[in-house]
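All protein chains but one are shown in place.
Presenting chain A:
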Amino acid sequence: MFFLKSRPIEASSLHQPIILGKKARSMLESKGNSTFNKSTGLPRKRFYRARAHSNPLSDSHFPVPLSPQHVDYSLHFPQIFPSPDRSGDARRIEFADVGCGFGGLCISLSTLFPEKLMIGMEIRDKVTEYVKERILGLRTTNPGQYQNVSVVRTNSMKYIPNYFEKGQLSKMFFLFPDPHFKEKNHRRRVISPFLLDEYAYVLKEGGIIYTITDVEELGVWMRTCLENHPMFECITDEELEADPVVKLLVSATEEGQKVARNGGQTFQAVFRRVALSG
C-alpha cells in the first residue's frame, strides 16, 4: 500500500498487481480512467473481480422489463435505435448468450454477424459492468463496429420471457455454465428439463442451442436433457463442421481459452429447435 503514497496512482496501478481495498479502489475510480487499459481503452478485468457463483434461486433486486415490448433497444443499440419506440429498425435481438461472463463470445459474434443484434446476459453485476465498458470501449476505438452487441444484468433462468418474444431468437448459447455438482443443487443448473421448455419458446423453429462445458458430468447432463426434450434434435457432425460458430465456443470464450491453455477436454451439445411432433 505504501506505493500509493509515494507514487502517482495511475503509474502504480499499471505496473503493480496490488490488491486494493474498497476505499483505495473508489479513489482510483474517482481519478478517472485508471481502470481502463491506456493503450486499448478497454476495461481491465482485475477491477471487476466478482464471486464465481451467484444464487439463481434468490429474489432479484435489479430492474426487469415488464414484457419484451418494454426492453429499451435505444439503450442497448443507440446507433441503430435512436429513439426508445424502436421506429428506426425492424430488427430484433436474435442471439442470446446466457451467462456471457466476460463477453468473449459476444464480441467475436458481433463482427462475424454484423447484421444481427445480440445480447449477453449475466447475473453478476460487476462482470456485467465489465462487459458493458468493454463494448463501449470497442465502439469508441472501432467506429461503426460493435453497435449490434450489448449486455444486460439479469437472471435468465427467471426472466427470459421478459426479454424475448415467442420464436424471436435464432441462436442461444450456454457456454461453460456453473456445474452445480451436488444433487440438491441440480435445480440451479441453467440447462434443465423444465427450463428447456422456455428456451424452446423463445427460439424459432430451426434455431440452434449451443452448450459446452469442461465438466464431463455436466456435459452428459446437458446432452441428456436436450435428447429427452421433444422440441430439440441433435445436429449432425457435418453440419457442426460447417458452422463457423462452433469453433468459437472454445476459442472465443475466456473459459474456453482457459481450458485450452490447461489442455483440458470439452463436451459440447448443439441441438436444433424443432416443432413438437404428435
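Here is the rule we use: a residue touches a chain if its C-beta (ideal position, glycine included) is under 8 Å from a C-beta of that chain, and two chains touch if they have at least 3 such contacts; residues count from 1.
In the analysis below, contacts and distances are computed from a predicted model.
Peer 1: Could you tell me which of "Elongator complex protein 4", "tRNA (guanine-N(7)-)-methyltransferase non-catalytic subunit", "cyclin-dependent kinase" or "Delta(3)-Delta(2)-enoyl-CoA isomerase" is the UniProt name of the chain missing from the displayed complex?
Peer 2: Answer from the UniProt record of the missing subunit chain: "tRNA (guanine-N(7)-)-methyltransferase non-catalytic subunit".
Peer 1: Specify the residue from the set A:90, A:242 or A:276 that touches the hidden chain.
Peer 2: With A:90, A:242 or A:276 as choices, the missing chain is touched by A:276.
Peer 1: If the hidden chain were put back, which of A:42, A:96, A:109 or A:200 would touch it?
Peer 2: Within the whole complex, the residue contacting the unshown chain is A:200.
Peer 1: Going by the contact rule already stated, which one of A:40, A:67, A:251 or A:265 would touch the omitted chain in the full complex?
Peer 2: Looking across A:40, A:67, A:251 or A:265, the contact with the absent chain belongs to A:67.
Peer 1: State which residues belonging to chain A touch the missing partner chain.
Peer 2: Per the touch rule, chain A residues meeting the hidden chain are 23, 30, 56-57, 59, 61, 66-68, 157-159, 161-162, 166, 187, 193-198, 200-201, 229-231, 276, 278.
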